[in-house]
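The complex appears here minus one protein chain, its other protein chains still in place.
For chain A:
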Amino acid sequence: MRFLLDDEQTAFARSLDALLTAADTPAVVRAWGAGDHAAGRALWSRIAELGVFALAVPEAYEGVGARPVELAVAFVELGRHGVPGPVVETVAAGALLSGPGFAHLAKRFLPGVASGETVVTVALPGGGPYVLDGDVADVELSVCRDGGGELWVVQGGGDRAGLRSRVRRSLDPARRLVLPRPGGQVLAAGPQVVAGAADALCWARLATAAQALGVGLTLLDRTVAYVKQRSQFGVPVGSFQAVRHRLADAKIALEFARPLVFGAALTMDPADVAAAKVAACEAAYTTARTALQLHGAIGYTAEYDLSLWLTKARALRSAWGSPGECRGVVLGGGGIAHSGADFGAGDKFG
């Protein structure tokens, strides 16, 4: 038992951090939100070159196999930098099509997912009603419960302009929400679709939890920096105890969400993943409230970059399962995912 990232995992985080810092990601986010996706697609390719989208794709399809811990490492960084686009959805699609019974689909789609050529968005039972960035994605997958589980696909191209007019405004401008597209073709049906969708939901929740943790970490870092340099009453506002204690609470919430995210990545138990999603999203959201309050009015402006993370923290909280739904999963089957004594045994109350 050694519950710490190893050197390789830490180095992976660092290289992503360096890439995203150099890329002026805030400018990319703003352009994406305005409907200009060129810079975002370029950044997407560079993220893919570092192997991020290969982490949920089996080796047989040019991925590196299922690597949830590395995926969590990567998504913390994507969240820290506010990277836009259907990053979670692309990973979920990778997990979905890796399932048994989808070999032909995997062969068709997954190499493009792993290499970053194909941007996929997906709608699954247990996710929300909208698909994220449906106007940009090359492929849109959706699973519906009809006929015991059907997997639908709509390929890109088509009526982009028409799609754009249907984009709903998210409170996070970088999230472009569209109702699943009509038409398309049934790719598969039956219980393997249901099982694959459940697995993909788990991956989506894990990635969202990690992303939310990253969003929270940046909100905290930026706020700490701000209260050290903003002076009122002749002293930095960061020297006031009311301010210091709020930030200490944000730190506590984030530092206790972090191990849940990595613990869930290790077990991939749906209850552990749901717990991580609740804790990370709540921590990020609490931190967002603190960040806004402690920045004062400047924090309430769209011009100031803090807004990029503030709005995302709220959106991620309900993406891929609200706090209530996820808490339900934690207690689901009846009770507690793991007792300390039977770690990994999936000990359930009856």
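One rule holds for everything that comes next: a contact is a pair of C-beta atoms (placed from the backbone, for glycine too) under 8 Å apart; a residue touches a chain by one contact, two chains touch by 3 or more; residues count from 1.
Keep this in mind: contacts and distances are computed from a predicted model.
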Exercise for the section: Could you tell me which of "Oligopeptide transporter permease", "GMC family oxidoreductase", "Lipid-transfer protein" or "Acyl-CoA dehydrogenase family protein" is the UniProt name of the chain missing from the displayed complex? Expected result: "Acyl-CoA dehydrogenase family protein"
Problem - Candidate in contact with the missing chain, chosen from A:L97, A:A212 or A:L247 - result: A:L247
Practice task
For the chain that's not shown, point to the residue among A:L124, A:C202, A:V278 or A:L292 touching it.
Solution key: A:V278
Handout entry: Hidden partner interface residues of chain A, rising order
Key = 1-6, 9, 69, 220, 224, 227-228, 235-236, 238-241, 243-245, 247-249, 251-252, 255-260, 262-263, 266-267, 272, 275, 278-279, 323-324, 327-328, 330-331, 334-341, 343-344, 349
